[in-house]
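In what follows, a single structure is set out as C-alpha coordinates and then discussed.
Missing here: one protein chain of the complex. Every other protein chain is in place.
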Amino acid sequence: MTNEALKIKLPELIPSVVFEEGGEWITAFVDASAWKTIAQQLRSNEDFQFDYLFCVTCVDWKTHLTMVYHLTSTIYRHSLVIKAKLDRNNPEIETVSDIWRTAEFHEREAYDLFGVKFLHHPDLRRLLLTDDFDGYPLRKDFEDPINMIKL
Amino acid sequence: MKNENEILNESKVSPFGEDSERASVAFPGEVHPTAGGGILLSKLDEVINWARSNSLWPLVFGTSCCAIEMMSTAAAKYDWSRFGFEVARATPRQADVIIIAGTIVNKMAPVLKRLYDQMPDPKYVIAMGACATSGGPFFYNTYSVVKGADHIIPVDVYIAGCPPRPEALLHALITLQQKIKSGATREQIRNGIGN
Partner (left out) sequence: MYRETQIIKHAQKASSNGGNLEEAGDLVINVGPQHPSTHGVLHLVITLHGETIKNVEPHLGYIHRSIEKMCESLSYRQFIYVTSRMDYLSSHINNHGCAMCVEKGLQVEIPPRAKVIRVLMDELTRLASHQLWWGAMAMDVGALTPFFHAFREREMINDIMEETCGARLTMNYMVPGGVMYDIHPNFQKRVKEFIEEFKKKIDEYDELVTGNIIFQNRMKGVGYLTKEDAISYGCTGPTARGSGVSCDIRKLYPYEVYDQVQFNEIIETDGDCFARYLVRMQEMRQSLSMVEQLIDNIPEGDFQAKTKAVLKLPKGEFYSKIETARGEFGVYIVSEGGTTPYRIKFRSPGFSNLSALNHMAKGYKIGDLVAIMGTLDLVIPDIDR
(Lines give C-alpha, C1' and ligand atoms only; values in the text may rest on other atoms or scores of the structure.)
Protein backbone atom coordinates (compact mmCIF):
# COMPACT_ATOMS: atom_id res chain seq x y z
CA MET A 1 0.00 0.00 0.00
CA THR A 2 1.26 3.46 -0.70
CA ASN A 3 1.65 6.13 1.93
CA GLU A 4 -1.59 7.83 0.94
CA ALA A 5 -3.57 4.61 1.16
CA LEU A 6 -2.08 3.91 4.59
CA LYS A 7 -3.00 7.39 5.74
CA ILE A 8 -6.62 6.73 4.81
CA LYS A 9 -6.80 3.24 6.26
CA LEU A 10 -5.09 3.80 9.57
CA PRO A 11 -7.69 6.08 11.18
CA GLU A 12 -10.29 3.41 10.40
CA LEU A 13 -8.37 1.01 12.60
CA ILE A 14 -7.18 3.45 15.24
CA PRO A 15 -9.43 6.47 15.59
CA SER A 16 -7.12 8.35 17.90
CA VAL A 17 -4.05 8.38 15.70
CA VAL A 18 -2.27 11.68 15.00
CA PHE A 19 -0.02 11.96 11.98
CA GLU A 20 3.28 13.80 11.80
CA GLU A 21 4.46 15.44 8.65
CA GLY A 22 7.76 14.88 6.94
CA GLY A 23 9.88 11.80 6.51
CA GLU A 24 9.75 9.11 3.88
CA TRP A 25 7.35 6.86 5.84
CA ILE A 26 4.08 7.62 7.56
CA THR A 27 4.72 8.61 11.17
CA ALA A 28 1.85 8.16 13.61
CA PHE A 29 1.53 9.08 17.27
CA VAL A 30 -0.48 6.73 19.46
CA ASP A 31 -1.39 6.66 23.10
CA ALA A 32 0.99 4.69 25.26
CA SER A 33 -1.89 3.07 27.10
CA ALA A 34 -3.51 1.77 23.91
CA TRP A 35 -0.29 0.51 22.29
CA LYS A 36 -0.81 -3.20 22.89
CA THR A 37 -4.17 -3.47 21.19
CA ILE A 38 -3.03 -1.32 18.30
CA ALA A 39 0.07 -3.47 17.85
CA GLN A 40 -2.00 -6.65 17.79
CA GLN A 41 -4.26 -5.21 15.16
CA LEU A 42 -1.35 -3.99 13.07
CA ARG A 43 0.09 -7.46 13.15
CA SER A 44 -2.98 -9.47 12.39
CA ASN A 45 -5.16 -7.24 10.22
CA GLU A 46 -5.48 -8.52 6.66
CA ASP A 47 -4.63 -5.25 4.95
CA PHE A 48 -1.66 -4.34 7.09
CA GLN A 49 0.17 -7.49 8.29
CA PHE A 50 3.14 -5.68 9.75
CA ASP A 51 5.13 -8.74 10.72
CA TYR A 52 8.65 -7.30 10.87
CA LEU A 53 9.64 -4.88 13.59
CA PHE A 54 13.07 -3.69 12.64
CA CYS A 55 13.95 -0.88 15.01
CA VAL A 56 12.89 0.05 18.52
CA THR A 57 14.34 3.34 19.76
CA CYS A 58 13.81 5.75 22.59
CA VAL A 59 14.51 9.46 22.24
CA ASP A 60 14.87 11.81 25.18
CA TRP A 61 13.23 15.14 24.49
CA LYS A 62 14.12 16.70 27.84
CA THR A 63 10.48 17.19 28.83
CA HIS A 64 9.30 13.73 27.90
CA LEU A 65 10.55 10.49 26.36
CA THR A 66 9.31 9.07 23.06
CA MET A 67 9.37 5.43 22.02
CA VAL A 68 9.74 4.96 18.27
CA TYR A 69 8.83 1.68 16.56
CA HIS A 70 9.69 1.06 12.92
CA LEU A 71 7.49 -1.58 11.31
CA THR A 72 7.35 -3.08 7.88
CA SER A 73 5.47 -5.85 6.18
CA THR A 74 7.30 -8.57 4.30
CA ILE A 75 4.16 -9.34 2.31
CA TYR A 76 3.05 -5.93 1.10
CA ARG A 77 6.40 -4.16 1.55
CA HIS A 78 4.99 -1.05 3.19
CA SER A 79 6.53 0.63 6.22
CA LEU A 80 5.21 2.57 9.16
CA VAL A 81 6.68 4.46 12.09
CA ILE A 82 4.76 4.51 15.39
CA LYS A 83 5.65 6.88 18.18
CA ALA A 84 4.39 6.96 21.73
CA LYS A 85 5.00 9.78 24.20
CA LEU A 86 5.97 8.77 27.72
CA ASP A 87 6.09 10.70 30.95
CA ARG A 88 9.65 11.43 32.03
CA ASN A 89 9.28 10.63 35.70
CA ASN A 90 7.46 7.36 35.26
CA PRO A 91 7.95 5.99 31.75
CA GLU A 92 5.86 2.87 31.31
CA ILE A 93 4.53 1.13 28.24
CA GLU A 94 3.22 -2.29 27.39
CA THR A 95 5.63 -4.77 25.93
CA VAL A 96 5.18 -6.17 22.44
CA SER A 97 7.61 -9.04 22.83
CA ASP A 98 4.85 -11.63 22.49
CA ILE A 99 3.83 -10.19 19.13
CA TRP A 100 7.29 -9.63 17.68
CA ARG A 101 9.96 -11.73 19.41
CA THR A 102 12.71 -9.33 18.41
CA ALA A 103 11.36 -6.80 20.87
CA GLU A 104 12.64 -8.81 23.85
CA PHE A 105 16.20 -7.68 23.42
CA HIS A 106 15.37 -4.24 22.07
CA GLU A 107 13.16 -3.44 25.04
CA ARG A 108 15.78 -4.67 27.47
CA GLU A 109 18.21 -2.29 25.86
CA ALA A 110 15.76 0.63 26.12
CA TYR A 111 15.22 -0.19 29.79
CA ASP A 112 18.96 -0.36 30.35
CA LEU A 113 19.86 2.91 28.71
CA PHE A 114 16.76 5.04 29.31
CA GLY A 115 14.86 3.52 32.20
CA VAL A 116 11.62 2.81 30.34
CA LYS A 117 9.65 0.10 32.10
CA PHE A 118 7.94 -2.44 29.86
CA LEU A 119 4.95 -3.99 31.58
CA HIS A 120 4.63 -7.79 31.39
CA HIS A 121 8.04 -8.23 29.78
CA PRO A 122 9.23 -11.82 30.42
CA ASP A 123 12.70 -10.84 31.60
CA LEU A 124 13.35 -7.13 32.15
CA ARG A 125 16.95 -6.76 33.30
CA ARG A 126 19.96 -4.72 32.36
CA LEU A 127 21.53 -5.97 29.16
CA LEU A 128 24.56 -3.93 28.21
CA LEU A 129 25.71 -2.26 31.41
CA THR A 130 26.95 -3.81 34.63
CA ASP A 131 24.21 -4.96 36.98
CA ASP A 132 25.04 -2.39 39.62
CA PHE A 133 25.23 0.61 37.29
CA ASP A 134 23.63 3.70 38.72
CA GLY A 135 21.44 5.76 36.43
CA TYR A 136 20.38 5.66 32.81
CA PRO A 137 23.23 6.87 30.61
CA LEU A 138 21.56 7.91 27.37
CA ARG A 139 19.28 10.40 29.06
CA LYS A 140 20.28 13.97 28.46
CA ASP A 141 20.68 14.77 32.16
CA PHE A 142 23.09 11.94 32.89
CA GLU A 143 26.23 13.19 34.61
CA ASP A 144 29.27 11.06 35.32
CA PRO A 145 32.23 13.30 36.10
CA ILE A 146 34.59 10.40 36.82
CA ASN A 147 34.24 8.37 33.64
CA MET A 148 33.06 10.85 31.05
CA ILE A 149 35.89 13.12 30.06
CA LYS A 150 34.39 16.01 28.15
CA LEU A 151 36.22 17.37 25.17
CA MET B 1 92.19 -14.97 15.55
CA LYS B 2 88.45 -14.73 15.95
CA ASN B 3 86.65 -14.39 19.22
CA GLU B 4 84.82 -17.42 20.47
CA ASN B 5 81.56 -15.57 20.36
CA GLU B 6 82.06 -14.72 16.72
CA ILE B 7 82.72 -18.32 15.97
CA LEU B 8 79.59 -19.24 17.81
CA ASN B 9 77.53 -16.68 15.96
CA GLU B 10 78.91 -17.66 12.60
CA SER B 11 78.12 -21.27 13.15
CA LYS B 12 74.54 -20.38 13.79
CA VAL B 13 74.18 -17.72 11.13
CA SER B 14 71.27 -18.04 8.73
CA PRO B 15 71.26 -17.22 5.00
CA PHE B 16 70.21 -13.67 5.87
CA GLY B 17 73.66 -12.57 6.91
CA GLU B 18 75.66 -12.03 9.99
CA ASP B 19 74.00 -8.87 11.27
CA SER B 20 70.51 -10.30 11.15
CA GLU B 21 68.32 -11.09 14.05
CA ARG B 22 69.53 -14.63 13.90
CA ALA B 23 72.66 -13.50 15.60
CA SER B 24 70.67 -12.27 18.53
CA VAL B 25 68.84 -15.53 19.04
CA ALA B 26 72.09 -17.41 19.20
CA PHE B 27 72.74 -19.32 22.35
CA PRO B 28 74.29 -17.01 24.98
CA GLY B 29 77.47 -18.63 26.04
CA GLU B 30 81.09 -19.20 25.28
CA VAL B 31 82.58 -22.35 23.87
CA HIS B 32 85.96 -23.34 25.15
CA PRO B 33 87.42 -25.79 22.70
CA THR B 34 89.13 -28.69 24.42
CA ALA B 35 90.31 -32.01 23.22
CA GLY B 36 87.41 -34.31 22.50
CA GLY B 37 84.75 -31.61 22.06
CA GLY B 38 84.23 -28.41 23.95
CA ILE B 39 82.97 -26.96 27.19
CA LEU B 40 80.12 -24.50 27.08
CA LEU B 41 80.20 -21.81 29.72
CA SER B 42 77.28 -19.58 30.43
CA LYS B 43 75.24 -18.01 33.13
CA LEU B 44 72.15 -19.95 34.11
CA ASP B 45 70.05 -16.77 34.13
CA GLU B 46 70.97 -16.01 30.57
CA VAL B 47 70.20 -19.49 29.39
CA ILE B 48 66.83 -19.48 31.11
CA ASN B 49 65.96 -16.06 29.70
CA TRP B 50 66.98 -17.18 26.24
CA ALA B 51 64.80 -20.25 26.45
CA ARG B 52 61.82 -18.34 27.81
CA SER B 53 61.93 -15.59 25.25
CA ASN B 54 62.07 -17.93 22.30
CA SER B 55 58.98 -19.85 23.19
CA LEU B 56 56.33 -17.52 24.54
CA TRP B 57 52.83 -18.88 24.22
CA PRO B 58 50.17 -16.23 23.77
CA LEU B 59 46.70 -16.35 25.24
CA VAL B 60 43.77 -16.06 22.84
CA PHE B 61 42.29 -12.78 24.08
CA GLY B 62 40.90 -10.46 21.46
CA THR B 63 37.99 -8.21 22.26
CA SER B 64 37.52 -6.11 19.15
CA CYS B 65 39.07 -4.99 15.86
CA CYS B 66 42.71 -5.49 16.83
CA ALA B 67 41.91 -9.18 17.18
CA ILE B 68 41.59 -9.44 13.43
CA GLU B 69 45.06 -8.02 12.94
CA MET B 70 46.28 -10.45 15.57
CA MET B 71 44.70 -13.29 13.61
CA SER B 72 46.37 -11.96 10.47
CA THR B 73 49.69 -12.06 12.26
CA ALA B 74 49.04 -15.67 13.15
CA ALA B 75 48.09 -16.57 9.59
CA ALA B 76 50.37 -17.48 6.74
CA LYS B 77 51.55 -14.11 5.43
CA TYR B 78 52.95 -12.60 8.64
CA ASP B 79 53.63 -15.71 10.56
CA TRP B 80 54.39 -15.31 14.26
CA SER B 81 55.33 -18.90 14.82
CA ARG B 82 58.67 -18.15 13.23
CA PHE B 83 59.51 -16.42 16.51
CA GLY B 84 58.27 -19.12 18.79
CA PHE B 85 54.67 -18.01 19.33
CA GLU B 86 53.45 -21.16 17.73
CA VAL B 87 50.91 -22.42 20.18
CA ALA B 88 48.12 -20.00 21.03
CA ARG B 89 46.50 -21.36 24.13
CA ALA B 90 42.89 -20.84 25.03
CA THR B 91 43.40 -21.33 28.74
CA PRO B 92 45.41 -18.88 30.81
CA ARG B 93 46.91 -21.66 32.88
CA GLN B 94 49.16 -22.63 29.99
CA ALA B 95 49.96 -19.23 28.52
CA ASP B 96 52.93 -16.94 28.99
CA VAL B 97 51.94 -13.70 27.36
CA ILE B 98 48.54 -12.05 27.10
CA ILE B 99 48.06 -9.78 24.13
CA ILE B 100 45.25 -7.37 24.97
CA ALA B 101 43.85 -6.70 21.52
CA GLY B 102 40.89 -4.40 21.80
CA THR B 103 39.03 -2.07 24.08
CA ILE B 104 38.56 -2.91 27.75
CA VAL B 105 35.27 -1.75 29.22
CA ASN B 106 34.14 -1.58 32.80
CA LYS B 107 32.24 -4.85 32.57
CA MET B 108 35.21 -6.72 31.12
CA ALA B 109 37.80 -5.36 33.55
CA PRO B 110 37.28 -7.93 36.34
CA VAL B 111 37.44 -10.70 33.74
CA LEU B 112 40.80 -9.43 32.51
CA LYS B 113 42.11 -9.23 36.06
CA ARG B 114 40.97 -12.77 36.76
CA LEU B 115 42.66 -14.07 33.59
CA TYR B 116 45.89 -12.30 34.50
CA ASP B 117 45.77 -13.77 37.99
CA GLN B 118 45.26 -17.24 36.60
CA MET B 119 48.40 -17.08 34.47
CA PRO B 120 51.48 -18.66 36.06
CA ASP B 121 54.67 -16.65 36.53
CA PRO B 122 56.63 -15.41 34.59
CA LYS B 123 53.94 -13.65 32.63
CA TYR B 124 54.07 -10.72 30.29
CA VAL B 125 51.49 -8.34 28.90
CA ILE B 126 51.36 -6.60 25.54
CA ALA B 127 48.82 -3.82 25.08
CA MET B 128 47.97 -3.81 21.40
CA GLY B 129 46.38 -0.86 19.73
CA ALA B 130 45.24 2.56 20.81
CA CYS B 131 42.29 1.30 22.83
CA ALA B 132 44.34 -0.90 25.13
CA THR B 133 47.05 1.71 25.50
CA SER B 134 44.94 4.68 26.49
CA GLY B 135 41.31 4.27 25.54
CA GLY B 136 41.95 5.20 21.94
CA PRO B 137 39.13 6.73 19.91
CA PHE B 138 36.79 6.08 22.86
CA PHE B 139 38.54 8.40 25.28
CA TYR B 140 36.17 11.36 25.31
CA ASN B 141 32.52 11.29 26.28
CA THR B 142 32.23 7.59 27.05
CA TYR B 143 30.93 6.31 30.35
CA SER B 144 32.02 2.71 30.14
CA VAL B 145 35.50 2.47 28.65
CA VAL B 146 38.61 1.90 30.76
CA LYS B 147 41.07 4.47 29.53
CA GLY B 148 44.01 2.14 29.11
CA ALA B 149 44.54 -1.47 30.10
CA ASP B 150 47.31 -0.49 32.47
CA HIS B 151 44.70 0.70 34.93
CA ILE B 152 44.02 -2.99 35.51
CA ILE B 153 47.21 -4.97 34.96
CA PRO B 154 50.85 -3.96 34.52
CA VAL B 155 51.84 -3.77 30.87
CA ASP B 156 55.24 -4.54 29.36
CA VAL B 157 55.00 -3.39 25.75
CA TYR B 158 52.59 -0.89 24.20
CA ILE B 159 51.78 -0.85 20.50
CA ALA B 160 50.38 2.22 18.77
CA GLY B 161 47.95 2.07 15.89
CA CYS B 162 44.28 1.66 15.22
CA PRO B 163 44.64 -1.17 14.34
CA PRO B 164 48.41 -1.65 14.27
CA ARG B 165 49.80 -3.44 11.26
CA PRO B 166 50.91 -7.05 11.71
CA GLU B 167 54.50 -5.90 11.34
CA ALA B 168 54.02 -3.59 14.30
CA LEU B 169 52.79 -6.51 16.39
CA LEU B 170 55.79 -8.57 15.31
CA HIS B 171 58.10 -5.71 16.27
CA ALA B 172 56.46 -5.58 19.68
CA LEU B 173 56.92 -9.33 20.13
CA ILE B 174 60.60 -9.05 19.26
CA THR B 175 60.97 -6.13 21.65
CA LEU B 176 59.42 -8.25 24.35
CA GLN B 177 61.87 -11.01 23.55
CA GLN B 178 64.76 -8.60 23.88
CA LYS B 179 63.35 -7.31 27.13
CA ILE B 180 63.20 -10.82 28.53
CA LYS B 181 66.71 -11.60 27.41
CA SER B 182 68.03 -8.50 29.12
CA GLY B 183 66.84 -9.91 32.41
CA ALA B 184 65.75 -6.60 33.88
CA THR B 185 62.48 -6.09 35.76
CA ARG B 186 59.89 -3.49 34.81
CA GLU B 187 61.05 -1.05 37.46
CA GLN B 188 64.67 -1.35 36.39
CA ILE B 189 63.79 -0.59 32.81
CA ARG B 190 61.63 2.35 33.80
CA ASN B 191 64.39 3.82 35.93
CA GLY B 192 67.02 3.25 33.31
CA ILE B 193 69.07 0.34 34.60
CA GLY B 194 69.60 -2.70 32.43
CA ASN B 195 68.58 -3.38 28.82
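Letters A and B name the chains as they come in the text, with residue numbers starting at 1 for each one.
The rule is simple: a residue touches a chain if its C-beta (ideal position, glycine included) is under 8 Å from a C-beta of that chain, and two chains touch if they have at least 3 such contacts.
Computed from a prediction, not measured in an experiment: that's the story for all the values here.
**Student:** Can you tell me which of B:27, B:57 or B:138 touches the chain that was removed from the display?
**Tutor:** Answering carefully, the residue with contact to the hidden chain is B:138.
**Student:** Touching the left-out chain: which of B:64, B:134 or B:175?
**Tutor:** Answering carefully, the residue with contact to the hidden chain is B:64.
**Student:** Identify the residues of chain B touching the omitted chain, counting contacts across the whole complex.
**Tutor:** 60-65, 67-69, 71-72, 75-77, 90, 102-103, 105, 107-108, 111, 115, 137-138, 140-145, 162-163, 165
**Student:** At which residues does chain A meet the chain that is not included here?
**Tutor:** Touching the chain left out of view, chain A contributes residues 22-25, 27, 51-55, 57, 59-60, 68, 70, 74, 77, 100-102, 104-106, 109, 113, 122-123, 125-131, 137-138, 150-151.
Throughout what follows, only the chains that are shown with their structure count from here on.
**Student:** How far is the middle of chain A from the middle of chain B, if each middle is the mean of its Cα atoms, in Å?
**Tutor:** It comes to 50 Å between the two C-alpha centres.
**Student:** Sort out for me which residues of chain A touch chain B in the complex.
**Tutor:** Touch list, chain A to chain B: 129-130, 137, 142, 144, 147-151.
**Student:** Can you tell me which positions in chain B touch chain A when the two form their complex?
**Tutor:** Chain B reaches chain A through residues 106-107, 139-145, 147.
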